[in-house]
Each structure stands twice: as C-alpha cells, then as structure tokens.
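Here the complex is missing a single protein chain, while all its other protein chains stay put.
== chain A ==
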Amino acid sequence: MSCNVDDSDEIFDDDDDDCSMEVCTKDSHHSGPSNMPESCYVKLTADDIVKEQRKLIQNVVELTKLPGHTARQLLQEMKWSFENVAVLYYDDQDKLFAKAGISVNGEAIDAVAVRGSSGSFVLDQQTITCQVCLEDFEREEAEKGMSTASGCGHVFCNACWVRHITTQVKEGQAARISCAGETFVEGKRRRCNIILDECFVEELLRGSGGSAEILKKYQTRLIDSYVNNNPTIKWCPATDCTNAIRVTDSFDPSSFDTSVECSDGHVWCFNCLDEPHAPAECSNVKEWRKKCQEDSATSNWLVAYTKDCPNCKVAINKDGGCNHM
C-alpha cells in the first residue's frame, strides 16, 4: 500500500475546538475510513438478516434432522455459527444437545415429562377441550381451529395461542416464547419449556385474531436476538439506520483500520462503533471521548494521540510508527 498524500485534504482541523471528529473520508487515503478490503465484511439489510437467519436454521435442520425450534436453540447457543454447530455435531452430539438443553432424541429434556399430560392431540376422541379457555371442540372444528406445538404436543385453540403469544411479545419475548402448556417436573407444576417455532408463531399471528403490529414487533425482536447474539454482526450505529455489517473470517479486529461502510454509506469502526479513527486505536477514542466530556476545551484527539508520518505527513499512531513503511 502506498503512502500517497491526498494533499487537498487535511486529516484534522486544529482550529476545531468542539469534540466532533473531522476525519478525511476519502477511501483513497490510507488513514481514511473503509480502507478495509470489502472481502473483510458483508453489507446487510434487515431483509438479508432474516434470510440469513432462516438459511442457517434450515442448514442445521438438514444436518441434524431436528425440528426448527430446536435448531434455533442450538444456533442461539452456538452464537449463530453453523460451523461450530457442525463441528460439535460430528464431534460430540451429546455435548451439543446438552448445550441447548435438549436430549439425544431431540426433545427438550424437561419436555419429556409433558407426554401423557393434559391436552395431547388424540383425534380418535369425539371432542377435545382447550385447556386454556376450557372450551370444547368437536373433531372437525378442532382440526381447523386448534393447533399443536411441535415437540410437546400440547393442543390449544388458535384464539388462545394468539392471546398467549401476544402477551409474551408485549412482555418483550420473541426468540424464547414458550408453549402455553403446563408440565410436571420433579413433582412441581410449571410451564412447558418447549420454545415455539417461528413459523408456527407467524402463522398464528397472521390468522384471525393476530395483529400486524404484534407480528412486526415479534419479527423485529427475532432479528435483534440474532444480531445481538452473533459477534460477527453489528447494527449500523447511525440513527434510524436498519442496516448491519457482518465481518468475514478475513476480518482482523486488531488491524490498522477496522472501519466499515453500511449500504447507506455510513462509515464506522466495527470494533467500537465510533466514527472511523485510524490510525488511533479504539481505546484512544474512548479516552478522548471521556476527556472531552470532562474538559470541553480538549483539542482534537489526533493531536493528542498521533503524530505525522515523517514520510507522507499523514497522521499515524504515536505508539505504532507508520504502518505503511
């Protein structure tokens, strides 16, 4: 990489005595933002994230032949890395399943106690009672108006499912909405711990009695739980921006420049979410921000933490020497 100076641009502005960071935003410049090769990261929109998440779940379902909700739990547990799930799957299945709280045959350990408890969907019965509203359903009515959670077999009427899910979403749940059923564990009654599959939830919320607002909230939270539990993905910190960045294996968090650019052109440091700050390190920026807060007269961080590269006159980190020589 060359050390060409873009002479039309000043890296920092000495006169600037407020705390904004005036940094060159030209990609051509070696200390400018987004200097990181684009192979190091992928630009994502909210839709891309949903698709990516579904694809990962599908991959795990195909690999392990487990139901979707279990695959989701496994991925959540393994920080959404398919590779990690796959490696452990071939290496030590018991350990993998234990990690996600599921037994070897793919059922939640606690859910085993559910079998034989109230509400299993037995179609040879004439009527079936919804154990939530205590309403009786005839066979044909039940087939249309009731649904069963996969994994435990608890059956409730769709209206009760919708109300249960709606209450849970309102309370802030999404990725871990459990079945409305009850179970008996170690002599104690408690809720069934089967996590509802996202397709099951969405189908119910789209049906009668579900609200579009709750569905939207649910989907947003699911994405959040994916992004927040996935160290390789971060939301763009710009206000109201719904894009995200996923870094690839070639991303080096300790590299000289860790700034990335989202689909809408916002540029930020992937490590610390602050504005791009190469050649200063994230910790320098943090210190500088703190100092700024304490002392409004503090001058530009570049003055404090960098010096000019003797070769190209571009600001470089004071500790590191010029990274380009």
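Just so we're on the same page, a contact is a pair of C-beta atoms (placed from the backbone, for glycine too) under 8 Å apart; a residue touches a chain by one contact, two chains touch by 3 or more; residues count from 1.
As a working rule, contacts and distances are computed from a predicted model.
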item: Candidate names "Methyltransferase n6amt1", "Sister chromatid cohesion protein DCC1", "CMP/dCMP-type deaminase domain-containing protein" or "E2 ubiquitin-conjugating enzyme"; UniProt protein name, chain not shown; value: "E2 ubiquitin-conjugating enzyme"
item: Per the touch definition above, residue among A:R163, A:H266 or A:K291 touching the missing chain; value: A:R163
item: Residue among A:D48, A:E135, A:E202 or A:D274 touching the omitted chain; value: A:E135
item: Contact partner of the left-out chain, one of A:G181, A:G210 or A:P276; value: A:G181
item: Where the missing chain touches chain A, by residue; value: 118-119, 131-135, 154, 156, 160, 163-164, 166-167, 179-182, 187-192
